[in-house]
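Of the protein chains in this complex, all but one are displayed in their positions.
Moving on, here comes chain A:
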């Protein structure tokens, strides 16, 4: 079966700086993959290029059989990809509820508001407060929750655990496992290796704008020496 998301030879630039030097990756439907790598190796840029936020790019990006290379930014989401940025992007002038309802539905099959509030009870309690009055963990939950409502098939998650307390990280892990049960496809960028090993099916290791390794989670013990060298963990 063809992968849901297929990226081949992706190159991307920020202005004059050449960041991605030919990224190849594929994600099967329902799979959670994790991109590991040190800071500045192009992990976030990979997600932003797939999304089309970075428009200076060449190569191939296919999603669900559709070519995404010549698609404008607001049509990428319509294809069924949702993006949760590293800085979370919660809007201060919108209430929690308004933040949640902001992204338009792109397909049927998204979670209902009730289901989301069951999964994130904190958000329900605080639905009328301004978005940025939430704690960091709640903001991360909200950033994920608002994509789940849209019916997107694939979630691009940029460092969801960054700066959060262990108990919150655990909760985010629970949410990701719940999403997997529902068949969601996830591309995770993560520095927190322990967290990633509990949720991901497959790993990519990124270095200087390229994927230098790919292995399934079962192979993780054999890869530890290589990971220690490239990631310095």
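In this text, contacts are C-beta pairs under 8 Å (C-beta built on N, C-alpha and C of every residue); 3 or more make two chains touch, one makes a residue touch a chain; residues count from 1.
Everything that follows uses one rule, which is that contacts and distances are computed from a predicted model.
One chain isn't displayed here; going by UniProt, is it "histidine kinase", "2-oxoglutarate ferredoxin oxidoreductase subunit beta", "Amino acid/amide ABC transporter membrane protein 1, HAAT family" or "Glutamyl-tRNA(Gln) amidotransferase subunit A"?
Of "histidine kinase", "2-oxoglutarate ferredoxin oxidoreductase subunit beta", "Amino acid/amide ABC transporter membrane protein 1, HAAT family" or "Glutamyl-tRNA(Gln) amidotransferase subunit A", the absent chain's UniProt record names it "Amino acid/amide ABC transporter membrane protein 1, HAAT family".
One chain is left out of this view; which of A:4, A:68 or A:106 touches it in the full complex?
Candidates A:4, A:68 or A:106; residue touching the omitted chain: A:106.
For chain A, which residues lie in contact with the unshown chain of the complex?
Contact residues on chain A toward the absent chain are 51-53, 73-78, 82-83, 85, 89, 91-94, 98, 101-104, 106, 150.
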